[in-house]
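Input: a single structure, listed below in structure tokens.
All protein chains but one are shown at their positions in the complex.
This part shows chain A:
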Amino acid sequence: MLFLQNARIASENSPVLLESDVLIVEGIIQDIGSNLAIPKGARVIDARGRVLMPAMFDAHVHFRAPGFENKETITTGSEAAINGGITGVVMMPNTRPALDSATSVATVLDNAKRKARIPVYTSGCVTKDRQGKELAEIEGMRTLGVKMLTDDGDTTSDPAVLLRAMQYATEFGMFFASHCEVPELAGPRALNEGVMSYRLGIKGSPTCAEEIIIDRDIRLARAAGAHVHIQHVSSKLGMETIRWWKSRGDVKVTAEVAPHHLMFTDEHIGDYDTNYKMNPPLRTQADCDALLEGLIEGVFDLIATDHAPHTPFEKAQDFVTAPNGITGLDTALVSLYHHFVEPGKFGWDLVVKRYSAEPRRLMGLPVPTIEVGQQAECVLFDTEAETTFTREFMKSKSQNTPFIDQTLKGRVDLVILGPEILLER
């Protein structure tokens, strides 16, 4: 029995935080109200001033297993999620072997059940070994619960292949997640094409490399009657392309944005800092501003981190050689609070909607709320405290994040999933 006293409750439907006591019995929210009597034997937590919200869900993470367990494992990855206030994730299938068959998916899901304290879902490849040529074992993966198909990390190059896959998989109720980038335009280095790429002398990727595929894949989805989800959008025109298609209303499109694309620009790369090397690359302030606008407006249905761990050894290479990607789970909620909620750019309702409710709706999962009768799946967040992202604080096996050793406003104090307290600070 857990009694949270005077918590400020957040929900996706209201910008106002209502102060209430919350009683949780055996993982179920039993009562909510002001000045509730404290039941005998209940553990009382003074939550005054702290925000209680439904726990987050991240629809885009790389847990690197199988094949790259030196970077991350399902255990360390899910602990990083919990550390950040996240109680469910969808893994990307660019592992080795790639998750392109029922066999490989079954192994991963079996591992996840044994090694993670939160539900870990996985997407499956569109094509065999992500090569863009032959279709993956789509229906076989569906029988194991896979809903999202993606060759994330790469665009499925051949539009004919993707169209066939869409026509085929839509029959099974599956949807497509698109990593949008024309490789011939983008080149091998993850850097925005612009003033910064010129100054650093590294071939940049123009935003049109992204815009073209966003547009292409939505058109393909429209032709196939499929649902396409656009991943980690980085550019203003990319956002506007999605906005335009959504306004037409004749194709099912959803989209996500990553916290780092809202917070950082290519200027942050400075003296070749590989912690800012990611794909799609960081763009300009104008792009950041447009992405924030798109998030508030709902062009982006959800926030997802694209949590992409790499070993210190790999990231310590020069900018050109170092791999793309930054970790995001440990830092996501605190950094969103620090950069946007605290300064008043958006409210808690938006955080709950875009980072808890919508990603679960995308995956067809039940959406947790702080309501009587619901399973407790929630986070208690201290808005006054601070978090210093030391190496010891991080639960991810890798710490390739620009936030390392930074102190940000806000702290995840408690993560509850049903009868279990997954984290307590």
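Here is the rule we go by: a contact is a pair of C-beta atoms (placed from the backbone, for glycine too) under 8 Å apart; a residue touches a chain by one contact, two chains touch by 3 or more; residues count from 1.
As a working rule, contacts and distances are computed from a predicted model.
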item: Name of the absent chain as recorded in UniProt (options "Aspartate carbamoyltransferase", "Ferritin-like metal-binding protein YciE", "RNA polymerase sigma factor" or "Glutamate synthase (NADPH/NADH) small chain"); value: "Aspartate carbamoyltransferase"
item: Candidate in contact with the missing chain, chosen from A:Ser14, A:Gln285, A:Gln317 or A:Thr407; value: A:Gln317
item: Contact residue for the chain not shown (choose from A:Gln5, A:Ser178 or A:Asn275); value: A:Asn275
item: Residues belonging to chain A that touch the chain removed from view; value: 184, 187, 193-195, 197-203, 271-275, 312-313, 315-322, 391, 398-400, 404-405
